[in-house]
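A short worksheet on the structure shown next.
All protein chains of the complex are present and in place, except for one that has been dropped.
Now for chain A:
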Amino acid sequence: MTDATYTGGKEPAKHGLLTVDARTKKRNASEKRFRLYGLAAIGAGVFFLVVLLGSILANGIGAFQQTFIEVPVYLEEAKLDKTGNRDPAEMAKVSTFGYSPLIQNSLWKVIVDSGAQTEFEDGGDVKQMISASAAAKVRDWVLANPDRVGETVDFQILASSRVDGYLKGRVSRESIAQDKNIDAAHLDLVDVLRAGGTIHKSFNWEFITGADASESRAEQAGLGVSMLGSLFMMITVLLLALPIGVAASIYLEEFAPTNRFTDFIEVNISNLAAVPSIVFGILGLAAFIQFAHLPQSAPLVGGLTLTLMTLPTIVISTRAALKAVPPSIRDAALGVGASKMQATFHHVLPLAMPGILTGTIIGLAQALGETAPLLLIGMVGYIATNYPEGVFSGFLSPNSAMPAQIYEWAKRADPAYYERAWGGIIVLLLFLLAMNLIAIVLRRKFERRW
């Protein structure tokens, strides 16, 4: 039968352009569903991003504000300078224990003057409102200005972390029921003083520039010292990873013959890029501390470890930048009599430099946020309370680093430190953002399309 003829019987199925049958409807519905899944997936990703950034901002922004108490402190001569010589060396014999009562009594005087009703009897009862660091601050000031002894000087002293938490809503009368560090009566006083303007919140530079503090003085802790630790680490990484990475890439891209050895190097580099960062920490511990006896917790060791970790990233991006320089540049240089080395260093490398720098900055940003290797070489658990004395000790004396400091704060029991940890993350992310922006600007401005 060659001709297909309609032999009657059932009507043909209603497939057609104008009629939509059940199967087509089903297919179209499934198409729509599939599309929605995709949108939902992207929506979920963006949602997570927003929640993450939102919770960082919501929890961390408070760390930049700190509660201060404005107290006129009477610097009593009989206590601070018994001989009356105003000789700082002699006055240094009075420890912070000599200063604490002065501050407490001054605060007590402020409270009495404000007319607040309270069950407390003297300055010793309100010491819970004052940060333990206040005495040291006043002492430092007095030793720097010895001739002001005997006068009454206005000080902005830090309130204790519980008072700070009360102003920020972290501490309430219910939450301190079991707390030995502060009573509800103190909070009543805080309310009165706050209304009078004696207790107020203001921007806290100490958080950005200051040193870490002991477990009980959350209000005093700052990021400054660990920031310096990170800075010295990044200098080490930059000074080592950039030249070594560029040299390795030039060899692999411009000079390496295709043989087993070159293949082996390439396999190694791509594998190292996928090795978990904690393994580099183990390497740093074994090679630099166990074997080479470099000091623990030193930024130099951290920098060396991070260099090894960052090198593959830098090599990969540098090779891409070198590859993007067209061969005609090399041919032209060789044609006018340059050696291969001269063609590479005088012509190809300068043209690839923007791409190399972009890759290096991104590698540095990655190294700046890395925490796990630092845990193993002892940069956590070290309380960074002292600024390094100079460049040499900046590299070699123990220090913390920004991410390690954040981890350290997150581990501490006092919830006041959680706020610091979130605040530290804001600072860290700002640094990363700045570095990435620089990389993007470099790329936009200098990148050439051939």
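The criterion applied here is as follows: a contact is a pair of C-beta atoms (placed from the backbone, for glycine too) under 8 Å apart; a residue touches a chain by one contact, two chains touch by 3 or more; residues count from 1.
In this text, contacts and distances are computed from a predicted model.
J.: For the chain that is missing from this picture, which UniProt protein name fits: "NADH-ubiquinone oxidoreductase chain E", "ABC transporter ATP-binding protein", "Zinc protease" or "Phosphate transport system permease protein"?
T.: Choosing among "NADH-ubiquinone oxidoreductase chain E", "ABC transporter ATP-binding protein", "Zinc protease" or "Phosphate transport system permease protein", the correct UniProt name is "Phosphate transport system permease protein".
J.: Of the residues A:172, A:339 or A:386, which one touches the chain left out of the display?
T.: A:339
J.: Have a look at A:308, A:325 or A:384 and name the one touching the chain we're not showing.
T.: Checking the options A:308, A:325 or A:384, the one contacting the hidden chain is A:308.
J.: Thinking of the whole complex, not just what is shown, which of A:84, A:124, A:335 or A:381 touches the missing chain?
T.: A:381
J.: Of the residues listed, A:268, A:328 or A:386, which one is in contact with the missing chain?
T.: Answer from the full complex: A:268 touches the omitted chain.
J.: For the chain left off this view, which of A:20, A:46 or A:61 is in contact with it?
T.: A:46
J.: For chain A, which residues touch the unseen chain?
T.: Considering the whole complex, chain A reaches the absent chain at 27-28, 30-31, 33-35, 37-42, 44-46, 48-49, 51-52, 55-56, 59, 243-245, 247-248, 250-252, 255-256, 264-265, 268-269, 271-272, 274-280, 282-283, 285-287, 289-291, 293, 296, 308, 311-312, 315, 339, 341, 365, 368-372, 375-376, 378, 380-381, 403, 406-407, 410, 418, 421-422, 425, 428-429, 432, 436.
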